[in-house]
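A single protein chain has been removed from this complex, and every other one stays in its place.
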Amino acid sequence: MDSLIQLYRDSGFYQLEAGQAVMVLVGLLLIFLAIRKGFEPLLLLPIGVGAVLVNVPGAGFLAAPIMDAGGHLASPGGILYYIYEAGIATGMFPLVIFMGVGAMTDFGPLLANPRTLLLGAAAQFGIFSTVMGAIALSSLGLMDFSLADAAAIGIIGGADGPTAIFVASRLAPDLLGAIAVAAYSYMALVPLIQPPIMRWLTTEAERKIVMQQLRTVSRTEKIMFPLLLLILVALFLPSAAPLLGMFCFGNLMRESGVVERLSDTAQNALINITTIFLGLGVGSKLSSGAFLNAETLGILVLGVIAFSIGTASGVLMAKLMNRFSGHPINPLIGAAGVSAVPMAARVANKVGLEANPQNFLLMHAMGPNVAGVIGSAVAAGVMISYVSGIGG
Amino acid sequence: MDSLIQLYRDSGFYQLEAGQAVMVLVGLLLIFLAIRKGFEPLLLLPIGVGAVLVNVPGAGFLAAPIMDAGGHLASPGGILYYIYEAGIATGMFPLVIFMGVGAMTDFGPLLANPRTLLLGAAAQFGIFSTVMGAIALSSLGLMDFSLADAAAIGIIGGADGPTAIFVASRLAPDLLGAIAVAAYSYMALVPLIQPPIMRWLTTEAERKIVMQQLRTVSRTEKIMFPLLLLILVALFLPSAAPLLGMFCFGNLMRESGVVERLSDTAQNALINITTIFLGLGVGSKLSSGAFLNAETLGILVLGVIAFSIGTASGVLMAKLMNRFSGHPINPLIGAAGVSAVPMAARVANKVGLEANPQNFLLMHAMGPNVAGVIGSAVAAGVMISYVSGIGG
Amino acid sequence: MDSLIQLYRDSGFYQLEAGQAVMVLVGLLLIFLAIRKGFEPLLLLPIGVGAVLVNVPGAGFLAAPIMDAGGHLASPGGILYYIYEAGIATGMFPLVIFMGVGAMTDFGPLLANPRTLLLGAAAQFGIFSTVMGAIALSSLGLMDFSLADAAAIGIIGGADGPTAIFVASRLAPDLLGAIAVAAYSYMALVPLIQPPIMRWLTTEAERKIVMQQLRTVSRTEKIMFPLLLLILVALFLPSAAPLLGMFCFGNLMRESGVVERLSDTAQNALINITTIFLGLGVGSKLSSGAFLNAETLGILVLGVIAFSIGTASGVLMAKLMNRFSGHPINPLIGAAGVSAVPMAARVANKVGLEANPQNFLLMHAMGPNVAGVIGSAVAAGVMISYVSGIGG
Amino acid sequence: MNSTDLLAEGLSLMLLGMGTVFVFLIILVFATSTMSTLVRRYVPENPPVPVKSGPGGQLNDQRVLAVISAAIHAHRNK
Amino acid sequence: MNSTDLLAEGLSLMLLGMGTVFVFLIILVFATSTMSTLVRRYVPENPPVPVKSGPGGQLNDQRVLAVISAAIHAHRNK
Partner (left out) sequence: MNSTDLLAEGLSLMLLGMGTVFVFLIILVFATSTMSTLVRRYVPENPPVPVKSGPGGQLNDQRVLAVISAAIHAHRNK
């Protein structure tokens, strides 16, 4: 019977290629890491499911809609197609999430000790050294990364999910899946990646440094900061305005205290809805063709290098600042400059407690931690404008 | 004055055709049933309002946007046009709602007694027998249903709203309004439709059957089930992957316990927002041209037949299973296999209590009840792939 | 180095024109008014941020996406472009917000004293007299407003945000920014604009008038009212159906009591999400070219005139009604007919208490207050159909 | 259009607009009054339908109840 | 297609459909049973992961707690 053959042809067995099977397993691995290991489950669970779905042969989750001659819908597209095109290709989802992150961010610790912004700056060295690494791999003929690819890979070192997805969607959509997976996985691995580097680069004495109590920050200062940042971005760095503009908007809704209901929604319903679809959309880029190749291996290796160099740069910057400043900084908090909020700050606190059980660094580490978010957004802006400027 | 004439021409009186007037009354009837009779109000209230709005002459709720030569917006479209095209024609709304339903579904009772999946399978006979019924009406020349139409009508027997809307939007968009209205109305009428059939097909003794206590199901099993279902769908039934994939995703968010905030949003804000717009969009298909014809009558008749046959098949399957099994099944829970969650399960419980006031069947009936959801999604996949395969 | 020049070219300093700088300051002013003065912060804060962002030179927030020859996305658009095109040009956002407002509105006081609908009618005189004012300015050659522009400006007198934005998006998109800013600013200024006019047009004795206790209104009446309004709109005023239809839908969800979860969502998550994006989208129309011109000045002047005339008309209508009615109406509640819910009703209550500290007019003023919303939606419908009828 | 036409159009829009607003709202006054009269005469006021709180509602309630019992317990043990 | 073809198609859709539904759900029965057996044998049931309530959750909880303490306090002062 034709119809039986038809159904058989439709069935996975007939169509499943090895690559798709492997990618389904990759998706299941991500789901396992999210549920059992607690790897950034808010993102990796939807990403994993998206990866499984997009690799179901014949299900057409990524199919584009087909119009007939009359311009009417002949065959609708797949849900992942609509999600990706509407939310990720446009940049909407990462920007909306960045707005929500802004609404969840407390800049108090940063405002109490603005110098720590420099730690957030130094840690971005992980981004650019990784760009060089990717280019080196290309030059050696080991991989084939364009400048745009290299920039998108480097942003993994920013340790900030929405920023990485935003940059990748603009500079290297084909690498988006691998880059997002690397970014979120390494953020989850921060407690494993950072401590050895932090201990290696600091002396016991340095790790024991007790920092002076942070002053209380007034509500007015907290309201002024996002406005100030917004204006400086407008003046000096338009290319970073989409990311930082939405970030400042979210933070302003939070601190202003007059739009409580909008702030609540930005922190909950809206960011949750966006996260669900962002995850599925990112997962839809985990097709075998795009993921199962040497480049992905390179991206994973470069990603962990980016995190490590970023961590080291932050720590070394802190030590450098101690040369010139009266108020000593515990170099451990420099590691929090990579962002990965709030994981990296917790790590700094934990390593600090090992050296001195009375020394709680968490609040001190939150400053460089959020500074790292700003730093990587600035780096993202520079890279997007530079690469599109020279036609990457 | 021209302008007065203009306004008069705009006014309803001048433009209102009998058909539109009747459809406005139909919309008001749905609203009445939703509010006073409690007929699936979450859907029938928005559907009723949508039906009223789309039949307001000259209001242009379904007008498509008009672009000028330069490709700029000359005249914007109507809100119902945008809602239908963006949410229903694409399949997004039913799939998002299915995800939310998955996040609300507890597979515990099913996992405690997996055999009851067979009851959910049997009840789908209502779907396919109705397909045959619709085809028979066509063959007899009484109606004019294509195979695609017949398949879309049959899915009413699935007793699952989003599945019915998803199938109809793909196979018979013109019948979508009538099919959705029939599906939700009969789901609300389950307490009237099912009991007589259940009593007619069972003996007092059978209705008295007490089932053994369900074992407790571990969290790990609950997490594994959606993954297992997802993998089986990927392997054997890609055509059912959109519906069941989103369903499993929702259920996985629920059971994993690590993305509580996403699960909450999927069960509340997101499904509520989608329900509001889905209802309006479905109502927009209730235009006089599409609804006031013999086909609608046929759909309503076939729909109730579908429910009845589905109910009977579930009950008879349960009796059949008792022939071969040591652990007797109370045949009443077979009726819950049509889905219509949780109404049908409550009906089984109620009819059971009439026969034996000590015998609470609710939990036992939840197994076949959710199995029915899976069963109709599978049936939907088969029909979509079969009909599009032969170019329906 | 080219790249440095590149970056300098990108930077604000190089590109910032005086106009953009001024508009950034305008945006900051709106933010200041929202936070420090409590001017309708839910809208003016996002509008202000949108105004700042859209005037960041080279950030491309309003850039349209560019497709390559193959129809693939060559360069994505800016976030404000997508927000405006998808939500405001289509009319979706104002309509969804109007639905939410309907779900927040209690028609009890209006139903208890339906005569007060006439006060809501009279206050709309502010709209049409302002239309004449705008036309007069054009005729005198002082400004250059088309009939469509004049109608869009007049709607400011409706003192209802979503209505003003909906009308402006259809009749005068270029003026949308100025009109929305004027509408929301003057709504916030109601406590300053209205009292002098109210005192000037009323005697001490009139302000002392005590109105009879409002009767309790049954749930059935509250359910019937939105249905009744919906039907009357369908029969007599299709052009007002989009606004009033969504408004009635929201109110029906509220009063029906059977879709509590939809009503909650319409009043919270959905309206909040829409408000965030509506504000940004409106702000995106505050470009220097569109805002920094004589027309804006005219709009601001005409707007306050519209509010004043509307207030006066409401008060005078109340005095007129007292001529013919046994149950005296305190003319102060006539001022609430402009809508600006609930601010105007509070103002009426406050001015009333000054005259008679025992006389609480709030509930009595809520009737004309919500009547004003209906009145301005009707006026909006008439103007849209009239202007598009004669091809504005 | 020239300014006199524009003035004429504005005037007619004004008359038409205010006319429509008043006529429509007057109709609404009568319709509402009639409706209220009929409802109050023929519809016995029934107790409001119990609010169906969705899963979310239940969830919130559960959380609230948990907190409550905790609070009561803590309080009793004072 | 003519009515006999249509009937034939319908019949084959019916057989194919019910067949697929039964085969798939029977496979699911066995897969589920196997999975449960394996899980119950090899996976020791661990206590459920503590619910991570997001900022919203915290916020609600804070609000709830505030109200609680107020209530308790008011109650104690009765």
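Note that the chains are named A, B, C, D and E in the order they appear, and that numbering of residues resets to 1 at the start of each chain.
Assume contacts are C-beta pairs under 8 Å (C-beta built on N, C-alpha and C of every residue); 3 or more make two chains touch, one makes a residue touch a chain.
Keep in mind that what you see is a predicted model, and the values were worked out from it rather than measured.
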Touching residue (missing chain; options C:146, C:194, C:267 or C:284): C:267
Given C:25, C:73, C:104 or C:390, the one touching the chain that is not displayed: C:104
Residue of A:30, A:99, A:147 or A:361 touching the missing chain in the full complex: A:147
Of A:21, A:111, A:210 or A:353, the one touching the omitted chain in the full complex: A:111
Touching residue (missing chain; options A:197, A:290, A:335 or A:379): A:379
Touching residues (missing chain, whole complex) on chain A: 110-111, 114-115, 117-118, 120-121, 124-125, 127-129, 131-132, 135-136, 138-139, 141, 147, 150-151, 217-221, 224-225, 228-229, 232, 236-237, 257-258, 260-261, 371, 374-375, 378-379, 382-383, 386-387, 390
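Keep in mind that, in the parts below, only the chains that are shown with their structure count from here on.
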Chain located farthest away, centre of chain D as origin (C-alpha): A
Averaged-CA centre spacing for the pair chain E and chain C, given as whole angstrom: 44
Residues of chain E touching at least two other chains: 13, 16, 20, 54, 56
Touching two or more other chains - residues of chain C: 236-237, 257-258, 261, 269, 382, 386, 390
